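The next block holds one structure in the form of structure tokens; read it before the comments.
Every protein chain except one is present and positioned as in the full complex.
Our next item is chain A:
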């Protein structure tokens, strides 16, 4: 496994490529109906009463960015952040309230795969219909038809009605049309997770190829940070209708992970009176691990966290804290600490992360009672569940090569036959 150093795009050369999509101060709001007004009668009644019947919700506020030819542009954001609305505005399905969207070249939108697919038509007819809706003439589709069918691996099924296809086959056909459609700008919304493994690999290759083609531009909306890091050259992160990070894909991906972690913490863990969350009980009604600062750290600074507990027993007790690797699974590290004070307290800790590489980790704490010296007598009386454990991320320029958990500067194989093998230069 060689280290895949990310080639940071040279911003200077960017300026020479033409801008193919320019989104300029775009804003959009929707009217959410509060009154049921789907009939003439209700509309009239509301009108006479002076009820507006809707509330205005700002979905996008002043979005501006540029995409240049050859970019693989990622748009990420949590659910409901306005990504899809933005995509629909780019595809001219929605009209922006303010601002302008300027598209140069043929834009092929895939808000959803298989638009216009009709179960009663055959695969072939559907390809032509779908193609026409995407703006291709019969002759153009004729030219790419064989490619589409081959890519979808559906040669034997094209004259079957679509309703006789399995759902996987339908998706494959739709996706093949999508990526074989020879547009200048390809707009894709959450389409990376389709098909079986072999098909996934094919798509992978396709994206890798299109990334190299300087004449094709791709705009990709996704939740998969792996996809962003792998394919994108640039990305933006949208939150509540605003761009909060723009430019470098790694910054965007990291910030997105951070936003997700933050969201998780702010979720209230309210419990009804007299009931305890999983892992807690009346002896230990409170036990959770929270980050002291941000839920993200670098390799050098280590991660600060706080264990809050409330112990109502009267035996010697201690807390065991284990570090879990979320992505790979397993517990790379763990230790226990005697606690001196019963009652409600917060204890601050720091864990150095210098041994590891970038990743997502979880700290789980559990409270044990014992007689103070014989480990045999120890009994776990409380533990943190999914919602009150602490998730955090390690993000560091030196930890990018995160194939393995432990980084190469902390540990190294020793070559015993130096005449036969040599460690690769970093």
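Going forward, a contact is a pair of C-beta atoms (placed from the backbone, for glycine too) under 8 Å apart; a residue touches a chain by one contact, two chains touch by 3 or more; residues count from 1.
Note that in this section contacts and distances are computed from a predicted model.
**Student:** Name the omitted chain as UniProt records it, choosing among "Transport permease protein", "Diheme cytochrome c", "DMSO reductase anchor subunit (DmsC)" or "histidine kinase".
**Tutor:** "Transport permease protein"
**Student:** Taking the full complex into account, find the residue in A:21, A:134, A:225 or A:381 that is in contact with the omitted chain.
**Tutor:** Considering the complete complex, A:134 is the one touching the chain left out.
**Student:** Taking the full complex into account, find the residue in A:116, A:214, A:293 or A:352 that is in contact with the omitted chain.
**Tutor:** A:116
**Student:** Since one chain isn't shown, list which residues of chain A touch it in the complete complex.
**Tutor:** 30, 38-41, 43, 88, 91-95, 109, 111-112, 115-116, 118, 120-121, 125, 128-129, 132-138
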